[in-house]
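Heads up: the structure comes next, in structure tokens.
Of the protein chains in this complex, one is absent; all others appear in place.
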Amino acid sequence: MGIKVTVWNEFRHEKSHKTVQEVYPDGMHVVIAKFLQAAGYEVGTATLDEPEHGLTDAVLANTDVLLWWGHMAHHEVKDEIVDKVQQRVLNGMGLIVLHSGHFSKIFRRMMGTNCSLKWREMGERHRLWVVSPGHPIVEGLGEYFEIPHTEMYGEFFDIPQPDELVFLSWFQGGEVFRSGCCWHRGRGKIFYFQPGHETFPIYYQKEVQQVITNAVRWCAPVNVVNFRDMAQAPHHPEPLEKIVIE
Amino acid sequence: MGIKVTVWNEFRHEKSHKTVQEVYPDGMHVVIAKFLQAAGYEVGTATLDEPEHGLTDAVLANTDVLLWWGHMAHHEVKDEIVDKVQQRVLNGMGLIVLHSGHFSKIFRRMMGTNCSLKWREMGERHRLWVVSPGHPIVEGLGEYFEIPHTEMYGEFFDIPQPDELVFLSWFQGGEVFRSGCCWHRGRGKIFYFQPGHETFPIYYQKEVQQVITNAVRWCAPVNVVNFRDMAQAPHHPEPLEKIVIE
Amino acid sequence: MGIKVTVWNEFRHEKSHKTVQEVYPDGMHVVIAKFLQAAGYEVGTATLDEPEHGLTDAVLANTDVLLWWGHMAHHEVKDEIVDKVQQRVLNGMGLIVLHSGHFSKIFRRMMGTNCSLKWREMGERHRLWVVSPGHPIVEGLGEYFEIPHTEMYGEFFDIPQPDELVFLSWFQGGEVFRSGCCWHRGRGKIFYFQPGHETFPIYYQKEVQQVITNAVRWCAPVNVVNFRDMAQAPHHPEPLEKIVIE
Partner (left out) sequence: MGIKVTVWNEFRHEKSHKTVQEVYPDGMHVVIAKFLQAAGYEVGTATLDEPEHGLTDAVLANTDVLLWWGHMAHHEVKDEIVDKVQQRVLNGMGLIVLHSGHFSKIFRRMMGTNCSLKWREMGERHRLWVVSPGHPIVEGLGEYFEIPHTEMYGEFFDIPQPDELVFLSWFQGGEVFRSGCCWHRGRGKIFYFQPGHETFPIYYQKEVQQVITNAVRWCAPVNVVNFRDMAQAPHHPEPLEKIVIE
């Protein structure tokens, strides 16, 4: 495949909460990185407490698809790093935002909205229905799959209407949620996927791994030739066609 | 109608450039405000150099639809005002961004992209084609209209794919542009419209006035009941349905 | 308002099933027509067993928005009437398709898909969540409303991705459904709304009436000037600009 992936994790819950350590002793990023490696991608990781949050210019330049998991420390992510990630996405890097990453600075920045939602942590049942059955992100799935115990995220989810809505969720407590959403932004592509939590062992579930693996492929950059940097607004004083002003 | 409109204008070109003064002696906002008033809206204006750029909490709270024209001083708009306008849009206020407003802080904030484009000022001919003929924004128009002399804005325009693409533009020099674009964001609606310039007398043109007048109506807030503030992510520990964890 | 509405009903269940008669003694179309009249629209009705199904050229020409309810006799609707309705929609008439109308010839024709879905009649609880809170179709609603007893319609619903997704449904039995969907087609607009059934008294429910009333306004035609008939593909041998072939 040759797709280079960086899995970014806040990596705080795993250090401070014993129940989280039991599920993800080395951090969620390590579990995610492993199944993506097994799928044939080149995978690195980065975490909040590394210098520049592990997202140096060199790392970003070498990343085709960035995954993002954050929760308790969104506000600690530096704005200058968010700026750089945004520009990398607009210039082609794929971005996959997981679960509580809905409230990350980078996701809110890319969406232009609050990305707020309703939530509840009772460990209720969650069923994800496929509503775009020809989409490459559902490769290998059936018409739905279930997560036995999850945190509820409910509508209204304050996001732009997705360019492609892939999953709709049913929750035991009476809510629904747009749980798998695709957007095109500049030359990049973004996928938000609701499943995942620090204590429910959701990233070990086969279907969840399948979706994230598929999403990396969907998000991968497309090679275009001589496209301008998206931050530039070039002056074109020389028209392509002769202009006669009448 | 009862729709309350605020026309925001940077209002700098008109003070500093004689050629602009000749076209818009009292400022573009005054010309725009007048035809909106004539259409039956309650219209106020606000400009960059007023305290809080004329967009106090009271003004924003009393605005249903905000129009935005800026060009040479986008960077002087204070981030705290941009924050407030963004939240008002997400909570229902309509936003109409005109011409060079594509590079305003508020538009880039709402879009999550650079909103960059190509441009050229030769005064070439511009033809806007209707591609959504059932959209309320084209009420009263024919299949296209022309602007005799304009600044060219060309693709690639770095915006999210519009929820509703209303106008496509042809330029004499060989470019095309998505020149009338609608987005839903939170409880608000946004319309970007390319026509308008500080020296070409475009806001005096009948079809341009018609489109902006229609857009105000399309952008107006919808009354919903007890909807949460979009910035809140409420905890709902009490499910709507009984949950039995198995 | 001046909007002219025709409520079309198959009107067979009401004649042949006693339980249906008890709920809708004069037919569903009469109940729907009444609340639309009360909202200020000019409302007529038409039914399957009238000549030309009540949809003569004169009736269609005089209809701004057509509502459609059918179920047991979709196949009896004549193709030539479907052809005419399709062309009227493409030339500006609004179309609101209710409940089991998802399988009508006209809806399948307009969508280009099978419009198939899963279903179950147990009278379970149904909750409709607003996912487009700035849309005129949700005027007057809160963040969700409930229908106490309903027929379940579940995904995958074989429709084109809606241009605007307005309602998402939660069903007690574990399914979700895109239950309020908007499309633009030609100069016309189409709204599909899931609620409604021949024995559950759903068209008496206040929120359901509110949505349908709002939808009529959203669907109403827009006046454009000299737009061609959508069935024509005109030859334009005279270009708008001088062409020099090199």
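First chain written, first letter: the chains are A, B and C, and each begins at residue 1.
The rule is short, and it goes like this: a residue touches a chain if its C-beta (ideal position, glycine included) is under 8 Å from a C-beta of that chain, and two chains touch if they have at least 3 such contacts.
If you're wondering where the values come from, they're calculated on a predicted model, not measured in any experiment.
Enquirer: Can you work out which residue in A:G27, A:G92, A:G154 or A:G196 touches the chain that's missing from view?
Expert: Spelled out, the listed residue whose C-beta touches the missing chain is A:G92.
Enquirer: Of B:D57, B:E155 or B:D229, which sits in contact with the chain we cannot see?
Expert: Of the listed residues, the one touching the omitted chain is B:E155.
Enquirer: Can you tell me which of C:H17, C:K34 or C:H149 touches the chain that was removed from the display?
Expert: The single option touching the absent chain is C:H149.
Enquirer: Among B:H29, B:R120, B:R178 or B:H197, exactly one should touch the missing chain; which is it?
Expert: Only one listed residue reaches the unshown chain, and that is B:R178.
Enquirer: Provide the residue numbers of subunit B that touch the chain removed from this figure.
Expert: Where subunit B meets the chain not shown: residues 127, 129-133, 143, 154-157, 161, 164-165, 168-171, 174-176, 178.
Enquirer: Taking the full complex into account, what residues of subunit A touch the chain not shown?
Expert: 92, 125, 127, 130, 132-136, 138-143, 163-164, 172, 184-189, 221-228, 240-241
Enquirer: Would you write out the residues of subunit C that touch the absent chain, in ascending order?
Expert: Residues of subunit C in contact with the hidden chain: 86, 90, 103, 109-114, 116-120, 122-125, 148-149, 152, 154, 156, 158, 160-161, 163, 172-175, 183-186, 227-228, 230-237, 239-241, 243, 245-246.
The criterion applied here is as follows: only the chains that are shown with their structure count from here on.
Enquirer: Have a look at where subunit A meets subunit C and say same if over half of the interface residue numbers show up on both copies, different if under half do.
Expert: Same: most residue numbers at the subunit A-subunit C interface appear in both copies.
Enquirer: What whole-Å value do you get for the distance between subunit B and subunit C if each is reduced to the mean of its CA atoms?
Expert: 32
Enquirer: Residues touching two or more other chains, restricted to subunit C: which are they?
Expert: 127, 130, 132-133, 143, 164
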